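Only one protein chain is missing from this complex, and each of the others stays in its spot.
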Amino acid sequence: MDGWTIAMIVLLAISIFFILLGTIGLHRFPDVYTRLHAATKTTTFGSIFLIAAVIVYGAFRLTEVSGDNAGSFMHLIGMSIIALLALLFTNPTGAHAIARAARRTGVEPEQAVIDDYREVK
Amino acid sequence: MTFGPSEILLITVAALALGILISLLRLFLGPTAPDRVVALDTVNTIVVGLMVGLAAYYEEVVFVDIAVVYALLSFGATMFIARYIERTKENQEAV
Partner (left out) sequence: MLTFLMTFIGVFLLYLLMVLGTGDGGTFGYLFHWEELVAGLIISLVAAAIARTVLGKAENTKLFVRFPLFLVYIPVWFAALAKANLQVAVMVITGKIRPGIVRIEPGLKTNLGKTILANSITLTPGTLTVDAFDDREEMYIHWIKVKDTKTMDERIKGVCGSFAGWARRLAE
């Protein structure tokens, strides 16, 4: 095993651990807000490491191939960065939209010790 | 069989598919509409990651192009469903 393989194992192991943890969190937590905590943060973090691993893989293949084939791996790296940017900007906004829809339709946070939103009208 | 970077990518894709199955269980169980949207949002994010992983495995860059479009469209879908849930509630109160 060389350095490339070890780097990819580490990055992908972190990514799998957090993404699976987030999906388990969907079942462990009691209400929609806490589930959003689990789902949004862990899948975003996991995707960052997954795409970092793909970039490492692209760099690894770049060292092997030459000539015209090199272009396709550079293209893979560039498009992966765009996919990561799309995820980073859309994920928190989507989570915020779901949380607001849930609160405005009257889903109460479970086990809440404080709920300031009840005063708003 | 050699154990190189592409085999590790395949294992990752299998693990992500398992994550999609676990999220789908929450999508079926509910109990409220926002819970289902959270599960759907999670599935969408994992699918984007899975597509990027598969693109590296098959060395087909087209998969990543589709992943970018999928990410943006699924964001639109999430926003639309959230707005729809809000609006339905307002209509019910008005009646």
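Each chain gets a letter, A and B, in the order it is written, and its residues are counted from 1.
Basically, contacts are C-beta pairs under 8 Å (C-beta built on N, C-alpha and C of every residue); 3 or more make two chains touch, one makes a residue touch a chain.
What you see is a predicted model, and the numbers here were worked out from it, not measured in a lab.
Put simply, the missing chain touches A once the whole complex is considered.
The missing chain lies against subunit A, touching residues 18, 21-22, 24-25, 28-31, 33-34, 36-38, 40-42, 44-45, 48, 67-68, 70-79, 81-82, 89, 91-93, 95-96, 99-100, 103-104, 109-117, 120.
As a convention for this text, only the chains that are shown with their structure count from here on.
Here the spacing of subunit A and subunit B, counted between their Cα centres, is 10 Å.
Against subunit B, the residues of subunit A that register as touching in their complex are 1, 4-5, 8-9, 12, 15-16, 19-20, 22-24, 26-27, 32, 35-36, 39-40, 43-44, 46-47, 50-51, 53-54, 57-58, 60-61, 72-73, 75-76, 79-80, 82-83, 86-87, 90-91, 93-95, 97-98, 100-102, 104-107. Touching subunit A in their complex are the following residues of subunit B: 3-6, 8-9, 11-12, 15-16, 18-20, 22-23, 25-26, 32-35, 37-39, 41-42, 45-46, 48-49, 52-53, 55-56, 59, 61, 64-65, 67-68, 71-72, 74-75, 78-79, 82-83, 85-86, 88-89.
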